[in-house]
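All protein chains but one are shown at their positions in the complex.
Letters A and B name the chains as they come in the text, with residue numbers starting at 1 for each one.
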Amino acid sequence: MKLGTVRPIPIAVGLAFVATVIALVSTSTSREGVALCVALDVAIACGAVLSLPRFKSSHPVVFRAALTLLGLDVALFVTYYFPSSTNFNLSTGAAMSIVLLGLSFLTGASGQISLGNGAFMGVGAFVMAIWANHHTTTPIVITLLIAVACGALVGLLLGLPATRLRGPYLAGMTLAFAVAFTFILATFSSWTGGDSGLQLPTAVTAPRWLDGFFAAGTPPLKTTTLYLTDFTILVAGVAFFFMANLFASRTGRSMRLIRDNDVAAELVGVSLPRTRVVAFIVSSAYAALGGALLTLIDNSVSPPTYSFALSVTILSLIVIGGIGTISGALIGGVIYAFSTNVISWITTQTGLNPQGNLASQLNGIIFGGLLIVTMIFAPFGISGAVRHLWHRLRARSPG
Amino acid sequence: MDPFLTSRIVTDVLGGLTNGVTYGLVALSLVLIWRSTGILNFAQGAMPMFATYVGFALLSYHFGYWPCVVACVIAAVLIGGLTERLLVRRLYGKPEINPIVVMVGFLIVLEAVAAAIWSSTPRSLPSPFSLIHWQLAGRPFALSPFTVYEIATALVVMLAVAMLFRFTNLGLQLRASALAPEVSRLLGVRVGRLLTLGWMLSTAVGVITTILVSANFFSGLTPTVMDGIFAYGFIAAAIGGLESPVGAVVAGVLLGVVNQFVTDFVNQNAVIIIALAILVVSLMVRPSGVFTKSTQRRV
Partner (left out) sequence: MITIDDLTVSFGAVQALRHVSFVAETGHITAVLGANGAGKTTLLRTISGLKEPKTGTIRLGDQSLMHMRTEDIARLGIGHVPEGRGVIGEFTVEENLRLGAMMAKVNLAQGLQAQYELFPVLGERRKQHAAKLSGGERQMLAMARALIANPSVLLLDEPSLGLAPLVTAQLMHTIQSLCETSDLTVILVEQNATSALRIAHHAVVLHVGEVVANDTASLVAADENLRQYYLGLVE
């Protein structure tokens, strides 16, 4: 029986029925059962949609939605079983991946470079904290949107002069912004809390209904961490979904046209300055979103975090992951999530003194070194290397 | 006019000049490299910093100031040459983003390695001239023997570079390699070697700047000592136009003076913010620099 003749829908329905039964039978609490049931059924439904032949080309948006939904489904499912520390790292990674997505879009899709996305993160992070401190009743989602809007606004302010600049000038200007940001924070220290930064007025706690999933005696921190992690992952999923659609849209295509050939773009009628500014705004909005989420996760924000070094880290991560790709942002986020762990593992394995000079500089040496090596030998990052490999394998096999 | 204000202005101008010449030197190095290789060297501050550490590591062997300076220059020439040969060579002809990213990465690595080897604790370098400001009518004057030495050295270096380019055969070849590399090769000019030489020269100029700066700022030599200077040097080069050495130097000196005034009349934090604002405005008005002739624009 050839695969093409298999009908996905009836199989999916059948699987769903089986899954529901298994879920209800195997779990102890009804809440858990319902949760497992939902998780499995959603996964099966998405899988069915994704396996429909030629669905990707005929209904691209729905396809991406299904893919995102599947990813979220799996992610939300597994985070339940992870320890808090892992979830904490994952949430940080998810927030960072949103930032990386913005920068990936800017550099890859429109060919511009920014060395200041750490500062844009800071904008979002501080706006979130400042607003929360002054307007304690605003729902979190609204505050997030406000932070994103502020990030977009700053992006507009910097993006306007940026349209007329070429690579090195633009890089230098964003670098100057990144450096200046620290001083801007210091100038307005009454708002930004000076050296120690700000705390969120009310710590984010998990909603009540989540408690029912856990066994009695589970510390609230675990549920809160899980809640924040899931929340961040959800937001990331939405962000990725939007970005995927943006990449494929007319705007995305005109940006790639600019990246590859200014003159051709102008001839086709793409407005160069406007498209460049839009790319800048999107990238800074995404960065601000990531920063605001980090504030939520850490429950605080402090100026030293948002230094020039952060901008460089962001750049390294997306270069390693793969500029101009969505998967690159994901890879970069994962690397960031576990980089502290990996580095401390390296420190212990090589027997370095953790308080010593070398250990404290390991972060910079590794990231800076990877940046150089990747850019010279694999400028399209891990994502690009995998894609390259995939094409070579497919070219090998006949038909 | 209020005499106190006058002396304040004079102090600011002189103090600004002192910083300004260092910005001018960095801007000059950036322009040199940009014109010869089309690369903006983000590690322009970090490379000489590393050379300075290497050179002054000899201090522990009881060498004096001037031998150490010589050692620093030698180290700088080596670092500049090796960087061009090993790193920069692979970047010619690549998309604009690649060299920027690589040089930023190089900057980070250099600073991290320097901190790993020598720690981030500031080291005070010995100074051949007194750092204490002179007194004028009982009040501290803007200048000290050291600042005069600093300004004089910077001017001498700039003059030397200018003379090298204008009057020597080597300078002619360097200029030709930057303006028309292919034609130069057809005329037998060893363009590759000259590019390496350009980087060596640029790093050597940088190391002199670093040595001056490290003694001046009382905080001494740290891995990040050149960060601020690089930022202002870049801003000056960008405002003056990456194609114009004279423009870069002039912009650097002016920027130094402006910064001094801002520090004095506003506050320390505002300096970079205002410099950034000047950069943005200048680039909006003249995107390829104030001093760039329109025919020369290499965008």
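Keep this in mind: a contact is a pair of C-beta atoms (placed from the backbone, for glycine too) under 8 Å apart; a residue touches a chain by one contact, two chains touch by 3 or more.
For clarity, every value in this text was computed on a predicted model and none was experimentally measured.
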Visible chains that the absent chain touches, using the contact criterion stated earlier: B
Sole residue of B:173, B:202, B:222 or B:260 that reaches the chain not shown, by the stated touch rule: B:173
Among B:189, B:249, B:262 or B:275, residue touching the chain not depicted: B:189
Those residues of subunit B which, in the complete complex, touch the missing chain: 169, 172-173, 175-176, 179-180, 182-191, 295-296
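To be clear about the criterion, only the chains that are shown with their structure count from here on.
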Cα-centroid distance, subunit A relative to subunit B, in whole angstrom: 37
Subunit A-facing residues of subunit B, complex: 34, 40, 42, 87, 90-91, 94, 96-98, 100-102, 104-109, 111-113, 115-120, 227-228, 231, 234-235, 238, 242, 267, 269-273, 275-276, 279-280, 283-284, 287, 299
Subunit B partner contacts - residues on subunit A that touch it in the complex: 107, 111, 113, 115, 158, 160-161, 164-169, 171-173, 175-177, 179-180, 183-184, 186-187, 308-309, 312, 315-316, 319, 323, 357-358, 360-365, 367-372, 375-376, 379
